[in-house]
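Apart from one protein chain that is not included, each protein chain of the complex appears where it belongs.
Labels for the chains are A, B, C and D, by order of writing; each one numbers its residues from 1.
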Amino acid sequence: MAALELRSVSKAFKASKVLDSVSLAAEEGEIVCVFGPSGSGKTVLLRLIAGVEQADEGSIMLEGRDVTDTAPEARGVGMAFQNFALFPHMSAFDNVASALTARRASPEAIRGKVEKIARLLKIGHVLEHAPRELSNGQKQRTALARALVADPKILLLDDPLRNVDAKLRYEMRLELPALLRTSGSTVLYVTQDYKEAMALGDRIAVLLDGGVAQVAKPADIYREPATLGVARLFGDPAINLVPVQPLASPSGPKIGIGGASLSLPASYAHAIGKRCMLGLRPESLAVEAQPSQESFDVDLVAATPLNEKTLLLLRTADGRELLASEPNADEAPRRHGPAFARFDANAVLLFDAANGRRIAPQSA
Amino acid sequence: MSDKAKDFFEAFKAGKMSRRELMAGAGKLGLSAAAANFLLNGAATRALAADFNWKKFSGEKLHLLLNKHPYADAMIADLANFKTLTGMDVTYDIFPEDVYFDKVTAALSSKSSQYDAFMTGAYMTWTYGPAGWIEDLNQWIKDPAKTNPNYNWDDVLPGLRASTAWNGVPGGELGSADAKQWCIPWGFELNSITYNRKMYDKVGVKPANNLPELVETAAKLTKDLGGPYGIGVRGSRSWATIHPGFLSGYANYGQKDFTVSDGKLKAAMNTPESKDYHKLWVKMIQESGPKNWSTYTWYQVGTDLGAGASATIFDADILGYFMDGGDNKEKGNLGFHAFAANPAAKAPTPNVWIWSLAMNAASKQKDAAWYFMQWASSTEHDMFGARKMDFVNPVRQSVWKDDEFRNRIEKSYNGYLQQYEASSPGARIYFTAQPLFFDVTTQWAETLQKMVAKQVPVDEGLDQLAASIDKQLKDAGLG
Amino acid sequence: MADIALSLTKVDKIYQRRGKPPVHAVKSLDMAVERGEIIALLGSSGCGKTSTLRMIAGFEAVSNGDIVLADRRIDQLPPARRGVAMAFEGYSLYPPLTVRDNIAFALKSARLSAKDVEKRVAEISRLVEIEEILDRYPSSISGGQQQRASLARALVRRADLYLLDEPMGQLEPQLRAVLRGRLKSLLVERRMTSIFVTHDQTEANALADRIAVMEAGVLQQFASQKELRDRPANLFVATFVGEPPMNVFEAAVENGERLRFKVTAGPTFDFASSEIPLPVRQAIGGRERAVVGVRPHAIRLGGGLNEARIVSNQWLGDQSHLAMDVAGKLLVAVSHKPIAAKAGEKIRYDAAAADLHVFDAATEAAVSHGLETA
Amino acid sequence: MTAAAVKSHEAAPRRRKANLLPYFLSLPALLVCVGILIPFVTAIYYSLLRFRLNLPMLKGFIWFQNYIDFLTDATFWHTVRVSLLYTALTVGVELVFGLTIALLLQKPSRVNNVISVLLLLPLMTAPAIAALMWKLMTNPNFGVLSYFVQLLGVSNFKWASDPNTALFTVVLVDVWVYTPFIMILLLAGLRSLPQQPFEAAALDGVPRRFVFFRITLPMLMPYMVTAALFRLLDSIQQFDIIYPMTQGGPGDTLLVFQVRSYLEFYQYTNVGKSAALLIILWAITYALSNVFIKQWLRLRERARGLA
Partner (left out) sequence: MESTSFIERILRGAALSLIVIFFLFPIFWILLMSFQTNEEILRIPPSLFFTPTLSNYAALITGKLATVSGTLDIAFMKNLWNSVLLSTASVAIALALGVPAAYAFARFKFRLGEDIAFTLLSFRFAPPLLVLLPLSLYFQALGLTDTYVGLIWVYQLIALPLILWIVRGYFEDISPDIEHAYRVAGHSWGRTFLRIAIPLARPGIAAAGLLAFIFCWNNFVFALILASADKQPVTVGALAFVTASGIQYGQIAAAIVLSVTPTLALALYAQRYLVEGLSLGAVKG
């Protein structure tokens, strides 16, 4: 039995359908990251589960219990809101304790639990402060503590790191998994940062245009995105996409980029003749000074350093812009001008141009 | 006014002529005075109680609606005696005149039983009577079981009795045989001239004897005094502007508001004589009236006189009386003068205002209310007010004959009694009784305002007024 | 330096507050910007970067010091006469005007010919991709679009200096990369001297010729991005610049036969003196304590003296971020290859002498960077 | 879960339980008000009657005769004209005056804040009381304003008692009482406007006149419309000032709707006419406020979209 299950849940606001028959399940103790661009319905999904919005269709099951019509307070979920939603007229302590007071816990028990979670989240020293006196990071931790303190079976986190600064976000990204594991909750974590999703999720559910585009482990999604849309969302810089039409050749399928004819693995033989999109991750594109087999001519337009990587903006002979990234930033600066690019044929992604679905390689 | 009904002023005049006789005879008069004194020290309570079961409604609670007025003040000052006499409790709401009649209308029109009796003027009963909001008091006056034997209804000046009785027929004569007694007269006022003797002396003029003279005198006063203006009359957009000096003078010129034929009314303000009169009146205000005349009610007219801001008023005699006393700046400086506006007229024809008591038809304790009304209009109470309070112009003949009252007035108020005696023979209500009284008079006042402001010429204004009133009469089925 | 467009000399900003101590928001700021140069003002919120920008624009009076732009002293001039154009961070568009009118407003009120205005508006809106929304009102477009419109409104003007306050903060990541490139080439091509404020290092790195790092009102370092990365002037810059930030630990120093940094309950970095050039050793001198820093990319995993428990291991598709629990803090290592280790396991690590940054424990100023002195 | 089960869920959209809570919360307020509103319906009925309290025998249903009478009555059109003129004047003057003051006080400083609070005082004075105050001040004998006017050499200024200046006088009182209301609303509006557009304009050297008419004023519009709406509703139903000061006079100069219907009812006891007048007033008010509310909603949408 899944700890959390959504069955064909739909939700519309006025005329626009935000969620269209979404089904999703999370196992007990699992962290599922709900990831998608803004407006894809992630937050609404979470709010439906929390019960602060009502689903139009479908049902929501928590531990086998249908809670579709249950009031939010009776669902036993914990939730951290994107904008923190702290109670401005209560101290941080009372904010955190609010989930316990509702359960009529004794004052001593409340104090004990609040202080414990506060220690864990490093906000013990600001418990008596009002929210307006807290820094953004402290607010975020307070909100998190409030969601966590009652050990909810289901924990809903709505992009909790969005409104904190980069450094803190990074730190929390590293710390959160361990913290969430100790709570033992089943976690639904909404984010619009793919790195966050990859870093935190046991699995990622990619939400696109109101529907679930893919649910899979982070590495799998990165490596084998189900659709063009998913592929575009993962990777910084984003994946290069080149329209191609694989042709048959004696040595296996071939594609043409910038006048060069390049080999694809034989496992893509079934794609021959189809109009496709070739997905090339920047890191799988190597730029070399000397031509080699399977390399093609490019013009190196710009080299921009970016976080221990160097981004190379390439222009192919037919005027297409490609981005390559090189991890080793300590090399001598790249000279602009003609160069040769080569991709790792085993790392390419191929999508059906007609429906955007990935064309999986087939073993012969 | 009907021939049949005895004009009370005529009667009084007759009384006056025989005054020496009466005073020599003393009899009744002395008795009355004694009774009043008894009342004052409370002995009268027992005396009254001996003849009549005053305690019949003991324990009941009456509620009155009163206008802020010296008459009401006088009554309130004596109210404890009534309570002792009857064992009833009396409470009251008292409102300033600005809103008083609206309050009455509000209370009566909602058929509210909260007030048992209230103060009113005769004009108002022309609305309240037909609307069925007040009772015909003849039912009580004429019932010996309900009215104490000493009440002596006939002692009330006959003209006042008649003026407060109407048969309800639009244009019907006041005090006719089929008339209903809508209210009991309580105190009244007639319109004459009160002037500032010091100012008159300073400028060297004498009180005017007619309107053309008044226009001149007022203009001279205004010019020579350099500050105070010559003549104060009312000017607010209300019936109250028409009924005092204005209508008194109008009547003196022989003019009427309506002509009545075959039970139909027709506006009569646009006769050539009326137009001449209006022209004089308007000229007087324009030349020598108060600057913001159009907001003037009797309060302002009086206050200005008392404060030395005006030299003359043509308004209620009692208003002048009040301004001649109290803490007014011009206290003791005023003089009173009867006034016949028309140089051709032999005597003044003052229109009267009668403060009266009426009974709410929705009252739940009418008999008890009548107890209050008969007490408040009794000789005893009238006498108390006249002697001890400012209940000037009492309604009972016997009180007018009281020496104590007369002496007091004679002594302190220069020419008041003479004024009264010269004016009273011609004094009565000069309006035609009809339900559109307020519509007509308000519109009349509005027209006057326009004339004074030169928004419309007098002739044209009166023609329009008459036409408009005729239309309204027609709409209401009266014309 | 030959061609200075803007210079700030000993500029202070002190906010007087009623009943409270004054706030010294900018302290004795000296900065010179060359003509055509693109400068990033980088810092966390409240570091004084916005105050600096506003002083240059003329929205805040200068408490001390002077500002010279294009050879004119401007710090006493009203904003309109400074020759500065600015793109604001927030909702700075004129709400009652369409995007087109917003962009054209200044040009029109300067009585430029309608034709010129139209041409310039068209050109700039193509650049920032807002041609479709030119006739919409600011309230009906997205935050990102507003920001681009605001950018266009500033860039459309001819000015001696362009101030851009978080010009890309609201943009979608994909678009941001594209616009960055376009903006940069426009600025370079037209030799538009510009200062932009950002808290995003990626942006600073991508756009700026030089980066001014500010903290607590003080200019910490003003240098190229490579310089900032390789030779941070102090501990603040070291930990502020770089993603993920530099790992730093306070350590006991032993500078003799060997150069050894020993972190209490943490790692030891131990080198033979021969590995370290003499000047560096001399610079470190007889210090007993110092702060050592290693960038995450420089942590070498799978061997070495030290061992730590893995807190998390996150594969982001093209790189692995490994967090270890070291001396009660997190030590982060980044690898461009997947690391096959799980949370809870132990892993060995070390750092090379060339990757070690040393800072004075008290002043936090840099002492040495790898094999060079600071 | 099987695919079939999923299908069945898709096939049957959930019936949403009606949420009774909002009704439960809002109905008491509604009931209390509707209780008061029953008279409103009665008034409509009265307006269709020939109904004079002192001529009870004439009472009868006459459909729209009362209305028709008004439409053909010049004095009624005068009432319409005066009411609208009064409304236009007060709202117009108060808006311009209030805006001017708000602009003068825009910059938050201690002095400005103290002034803005002091200026609230007239607003705290009941209009009826204010009318009384001004009546005293314009009294030709001891009124201080009359005195001042005289000092200025105008000897024959009659304030509310001259048809030429009566409207001016009551408008002046209305302005005195209500300008602070508009001022404070616009001041709050001005101060809550985002500063950046103005900084941008200052930096771009946009002339002040341009900024005011093209930016400030339009941005202030929602506040202006709200202020105008509030005042409009009160102004067209003006009673508290005009009645105590002039009772509609001099002549019929200030015979606005509510004063006229008050007199119709309380002095002439003409219930039918009075009710018809008020219904007409209600219709005018409703129509005017609808225009404003639409405008306001449009502006609000825009303001909301911005935030």
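As a working rule, a contact is a pair of C-beta atoms (placed from the backbone, for glycine too) under 8 Å apart; a residue touches a chain by one contact, two chains touch by 3 or more.
A quick note: this is a predicted structure, and the numbers were derived from the prediction, not measured.
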Residue among B:Pro96, B:Gly263, B:Gly332 or B:Gly477 that touches the chain left out of view: B:Pro96
Per the touch definition above, residue among D:Leu71, D:Ala88, D:Val144 or D:Val291 touching the missing chain: D:Val144
Absent-chain contact - pick from D:Pro163, D:Pro180, D:Pro197 or D:Gly248: D:Pro180
Given A:Met79, A:Ala205, A:Leu264 or A:Val348, the one touching the chain that is not displayed: A:Met79
Those residues of chain A which, in the complete complex, touch the missing chain: 47, 50-52, 71-73, 75-79, 81, 83, 85-89, 98-99, 101-103, 143, 146, 150, 156
Residue numbers in chain D that touch the chain omitted from display: 18-19, 21-23, 25-30, 32-40, 42-43, 46, 100-101, 104-105, 115-130, 132-134, 136-137, 141-144, 147, 176, 179-181, 184-185, 187-189, 192, 222-223, 226, 230, 233, 237, 239-240, 244, 257-258, 261-262, 265, 271, 274-275, 278-279, 281-282, 285-286, 289, 300, 303
Residues of chain B (touch criterion as defined above) contacting the omitted chain: 68-70, 73-74, 76-77, 92-99, 102, 106, 109-114, 227, 299-300, 302-303, 306-307, 309, 319, 322-323, 325-329, 389-390
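Keep in mind that, in the parts below, only the chains that are shown with their structure count from here on.
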Central chain of the complex, centres being mean CA coordinates: D
Distance-maximising chain from chain A - centres being C-alpha averages: B
Whole-Å separation of chain centres (CA-atom averages), chain A against chain B: 94
Length of the line joining the C-alpha centres of chain A and chain C, rounded to whole Å: 26
Chain B, residues touching no fewer than two other chains: none
Shared interface positions of chain D, touching two or more other chains: none
Interfacial residue positions of chain C with respect to chain D in the complex: 57-59, 78-82, 84-86, 88, 90-97, 105-106, 109-110, 137-140, 153, 157
Residues of chain D that touch chain B when the two form their complex: 52-56, 58, 69, 135, 138-142, 146, 156, 158-164, 244-252, 262-263, 265-270
Residues of chain D touching chain C in the complex: 194, 196-197, 199-207, 210, 214-215, 218-219, 221, 302-306
